[in-house]
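What follows is a single structure, written as structure tokens, with notes after it.
Heads up, one of the protein chains got dropped from this complex, but the rest are sitting where they should.
Letters A, B and C mark the chains as written, and numbering starts fresh at 1 in each.
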Amino acid sequence: MIAKVIVTPKPVVNDPQGNTVKQGLASLGFREVSDVRVGKYIEVSLDAPSEHEARQRVEAMCQQLLANHVIEDFHFEIEHEGRHQR
Amino acid sequence: MIAKVIVTPKPVVNDPQGNTVKQGLASLGFREVSDVRVGKYIEVSLDAPSEHEARQRVEAMCQQLLANHVIEDFHFEIEHEGRHQR
Amino acid sequence: MKFGVLVFPGTWSDRDCGWVVDQVLGEQLTYLWHKDADLKGCDCVILPGGFAYGDYLRTGAIARFAPVMEKVGEFADRGGLVWGICNGFQILCEAGLLPGALIRNASLEFRCQWTNLMVDRNDLPYTSQCAEREVIRVPISHGEGSYFADPATLSRLEQNGQVVFRYCDADGRVTPGANPNGSLHNIAGIVNKRGNVLGMMPHPERCSEPELGGTDGLKLFRSVVESATRALVS
Partner (left out) sequence: MKVEQLDERRLREVALTPDEYSAIVDQLKRAPNEVELGMLGVLWSEHCSYKSSKALLRRLPSSGASVLQGPGENAGAVNIGEGWAAVFKIESHNHPSAIEPYQGAATGVGGIIRDVIAMGARPIALLDSLRFGPLPASRHHVDGVVAGIGGYGNCIGIPTVAGEIYFEDCYAQNPLVNAMCVGLVPVHRLMRARAEGTGNSLLLVGADTGRDGIHGASFASVELDENSSQRRPAVQVGNPFLEKCLLEACMDLAHTDAVVAIQDLGAAGLTSSVAECAGRVRGAGARIDVSLVPRREKGMTPYHVMLSESQERMLVVVQRGREAEVESIFQAWDLTSAVIGEVTDDGCLTVVDGGREVAQLPVALLTDGAPLRRLVGVAPAQRPALDLDELAPLVDPGAALLRLLASPNLSSRRGIFRRYDHMVGDSTVVPPGGDAAVLRIKGTRLGLAMTTDCNSRYCHLDPNLGAQLAVAEAARNIVATGAQPLAVTDCLNFANPDRPEVYWELEETIAGLAQACRVLELPIVSGNVSLYNESSGESAIYPTPVIGMIGLLEDYGRRLEAGLRSEGDFVLLVGSSHNDLGGSEYLKVEHGRIAGRPPALDLTRERAVHKLMLAAAGGGLLRSAHDCSDGGMLVALAECCLLGGIGVRCPPVQSEGPVRTDAAFFGESPSRFIVSVPSRAMPEMQTLARRHHVEVTMLGLAGGDVIEFEGQFRVSLAEMRQAWEGTVT
């Protein structure tokens, strides 16, 4: 199974990277962009007997390692084999 | 509208970050993880007259700035206001 | 006294801290390995600078799970001196031994330069050799040293006097211009409530000999030695 985890900076945290990307886009002429936030995308391939269990394990991974709750939020989706890229 | 862009290292490209996270997870006891790839998640809020047009603009943003086509692939979804996190 | 310098894969200030302890101060030194199961009787544990585990994912995120960190936590709970410098500070925050987090510099660039620090507290084992509100010159070298904590945590830190160092100008003014990385309240270093766990982004081990451009860092090392000696006597 594949967990697709998205980790984003909490809204209260400054996101200088997002601001810089926004400015970069504006200078390339993409002036319709009003906001950019930059986070992380983590693709975890794992073995689990059921989606339910996979969900629990990935939740634990996020809590313990993949995200830092002081500055980040996370959410994820579980996918069964197939669509991923390798 | 909100574009949710996911940028990932190309499959043949070395992903040291992913490897290290995988080892980190393993040492935490998540031995069921067989692979980890780490990429970027970029949330772009933009104005566009239609989803079709938004799609074209975001595609151009990815080509020009958001992804480094030498080592990265990208894909994205467009969402109409609402469901996003802030 | 005996200093323990902790080495993770990817740590690089270990030998610099060791050099100051051993060659400049002439104190006892032992290196602690991330896989070690005890702290070898150290009086002060230094978590030095570097990129433990490449700082991949987040600075300090993987390092905090090293086996030795459990012992460091217990040692801190007993009141032992735990001193995180640069990457060490990041690890202590990730481990929850200090509040808050260190995020990407506002400039998005790595910065290696001298900074001035206002010593907000000189009643700590780490700063007793500094004068009250002394300005010391200490270099930084980091890409992710911008201190962040949520507003409640931040005001608690301020109320408890847990901010030890703030970036300031040469005259001691704490201004936005003197802030090299966008840290909230210009914070460069904090302690836990009890005052035995210190985290700081600047590198005192890089300014403990005149040939390196300054000796203010040595004051911090000397403070630790003096407080340990005092503790022993009393």
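The rule is simple: a contact is a pair of C-beta atoms (placed from the backbone, for glycine too) under 8 Å apart; a residue touches a chain by one contact, two chains touch by 3 or more.
Since the model is a prediction, treat every value here as computed from it, not as a measurement.
Note on the chain not shown: across the whole complex it touches B, C. Contact with the undisplayed chain is limited, among C:56, C:89, C:148 or C:221, to C:56. Seen across the whole complex, the unshown chain contacts chain B at 9-10, 12-16, 19-20, 23, 68, 70-71. Although one chain is not drawn, its touching partners on chain C can still be listed: residues 9-13, 15-16, 19-20, 23, 49-51, 53-56, 109-113, 139, 141, 143, 203, 205-206, 209, 211-213.
Convention: only the chains that are shown with their structure count from here on.
With centres set at the average Cα position, the gap from chain A to chain B is 8 Å.
Here the CA centre of chain A is 30 Å from the CA centre of chain C. Averaging Cα coordinates per chain places chain B and chain C 35 Å apart. In chain A, the residues that touch at least two other chains are 40, 65-66. Touching of two or more other chains is recorded for residues 57, 61-62, 65 of chain C. Residues 6-8, 11, 21, 24-25, 28, 30, 32-48, 57, 60-61, 64-66, 73, 85-86 of chain A touch chain B in their complex.
Contacts from chain C toward chain A in the complex involve residues 57-58, 61-62, 65, 93-94, 99-101, 103-108, 146, 148-151, 182. Across the interface of their complex, chain C is touched by residues 16-17, 20-21, 24, 27-28, 38 of chain B.
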